[in-house]
Each structure stands twice: as C-alpha cells, then as structure tokens.
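Only a single protein chain was left out; the remaining protein chains are all shown in position.
Let's turn to chain A:
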Amino acid sequence: MSHPASASRYFVPQPSHWPLVGSIALLLLATGAVLLMNSVANGGLVLTGGFVVLAVMLFGWFGRVIGESEGQRYNLQVDRSFRWAMGWFIFSEVMFFVAFFGALFYIRVLAIPDLASPEQAALWEGFQDSWPSAGPGASDPFSKMHAWGIPAVNTLLLLTSGATLTWAHWGLIAEKRTQLIIGLLLTIALGVVFLCFQVYEYGEAYAHMNLKMTTGVYGSTFYMLTGFHGFHVTLGVTMLTVILLRVLKGHFTAERHFAFEGVAWYWHFVDVVWLGLFIVIYWL
C-alpha cells in the first residue's frame, strides 16, 4: 500500500490528563458498587461520585477529540485508524453478547434436559424438561413473554431506525443537511420509543406476570440479555444525540465524517443483536 505523501506524516496527540481521570472514575465506580452491593455505608455516594467523574472525563476527552478533528488535525491515516478501531471494538461487543447467548443455549439444550433426566430424579423429582423454565426449585408460577406484542413492534421500530439512519447518511453525503437532521431526529426518536416500550414491558413483567430477575434461569437470561441490549441502545441514542448536536453546529463534510459512520455501525450492531434476541428470547 502506498500512502500519498500528505497522509504519511504522523499525528501524535499532546500529553493529556484525561486517562488518569478516567481511571479514578472507574476506581470510584467499582468501590462504590462493591460497598453498595454489600450494604456498607456511603456506597451510593461513592458510586455517584464515580459517575460524575466519568461524565467529566467523557465530556473533556471527547470534546478534545472533536476539537482536534474540527481543527483539521486528523489526516487520512488517522481516519483509517479510527475505522479499524471501531470495527474491532464492535467485534469485542459481539463477543460480550456471545457469552450470554452461549449461556442461554447451554441452559436450554443441556442444563434443563439434564435436570429433568432420570439420573436426577432422586434430587429433583417430577421436574419436566420444558421452556420457559424457572428450574426445579421454583414454586412460583409466572407467565412467558410473548413475541407478537410489544417485542414485534420493537423489532419494527429498530429496523425502521436502521433505515432512517441510512437515509440520514445519504443526506450527509449529498450535502442535504435538512435530510440529515430529519433522519437523525427520526432515528433518535425511534430509539427512545423503543426504550420506553422496553421499560413498560419490564414494568408489566414485574407487576402482572411475576417474571423477575429471580425467576430462575428464564428470568436470568431474559433480563440479562434484554437488559444489556437496552443499555447498548441507550448508549447508541446518546451517541446519536451527540452526532446530531455536532451536525447542528455544522460539523462534518460529505467526505470526512467518520464519527457519524462509527456511530451508524454501532447502531446497526445493536439492531442485529436485537434480531437475535427477538428470535431466541421472545419467539422460540
């Protein structure tokens, strides 16, 4: 690969204190969470402090990066670096979900049938191999989540939001700023509606279906997978909002807009994870 002469001059950022601030934030968050979970005094306080420091760090650090980007400090090589990095970051996120999907498959294909097998009859008499299941020790009846209500609507919402985002991207490339802004607004709105439905669904599950985190493996896998997914949607919406604000400030050109694309890749990744969830958590 031959680099154009202009792109081959390296960019190295100035010394920065944000990494240290970030580390302090994480130490506070971890300490706070440990204290809180073990009901020791001041856990909540330390945790809140951690979030505040984290927020300061994120503002400061990303502000810096945006400033450098707008100050034309990034050449094409840096742009390529960002693309590689975002791709690998999303891959690592995929692997994080693989752990939970793997747990779900293991439980459904191996753990539950094994607990219901004749060898286990002495321990767990009368336990049937079925799904959903809260395990042989459960006595509380609960109801199952159905795919064709809110979850189906949510699938539609997220798929549509993928389309509106692409439409916004077309607007950016064609220098049609209004289309870009409307596209982004629609995407964010769809994401927020999705999240509202999700919260409503959780509320229903707790209030009327007796489906809780503590409802055996069904509750565990349901809340873990949908919960982490919802958290990622929240992150995605936040990032889209930042992109929207930057667009309103006149950032990005038709040629150079990696931040937009990176966030778009992330949003599509969140979308694909949801399809997996819809199929294996709600439907099958």
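The rule is short, and it goes like this: contacts are C-beta pairs under 8 Å (C-beta built on N, C-alpha and C of every residue); 3 or more make two chains touch, one makes a residue touch a chain; residues count from 1.
Just so we're on the same page, contacts and distances are computed from a predicted model.
Per its UniProt record, the hidden chain corresponds to "Cytochrome c oxidase subunit 1" from the list "Carbohydrate ABC transporter membrane protein 1, CUT1 family", "Gluconate 2-dehydrogenase (Acceptor)", "Cytochrome c oxidase subunit 1" or "Transketolase". The hidden chain makes contact, of the residues A:41, A:95 or A:122, with A:95.
For the chain missing from the display, the contacting residue among A:77, A:160, A:210 or A:241 is A:77, taking the whole complex into account.
Note that of A:53, A:107 or A:190, the residue touching the chain absent from this view is A:107. The chain not shown here is touched by just one of A:45, A:213, A:245 or A:272, and that residue is A:213. Although one chain is not displayed, chain A still touches it through residues 1-4, 6-20, 22-24, 26-27, 30-31, 33-34, 37-38, 40, 61, 71-77, 80-81, 84-85, 88-89, 91-93, 95-100, 102-103, 106-107, 110-112, 114-115, 124, 133-138, 212-214, 216-221, 223-224.
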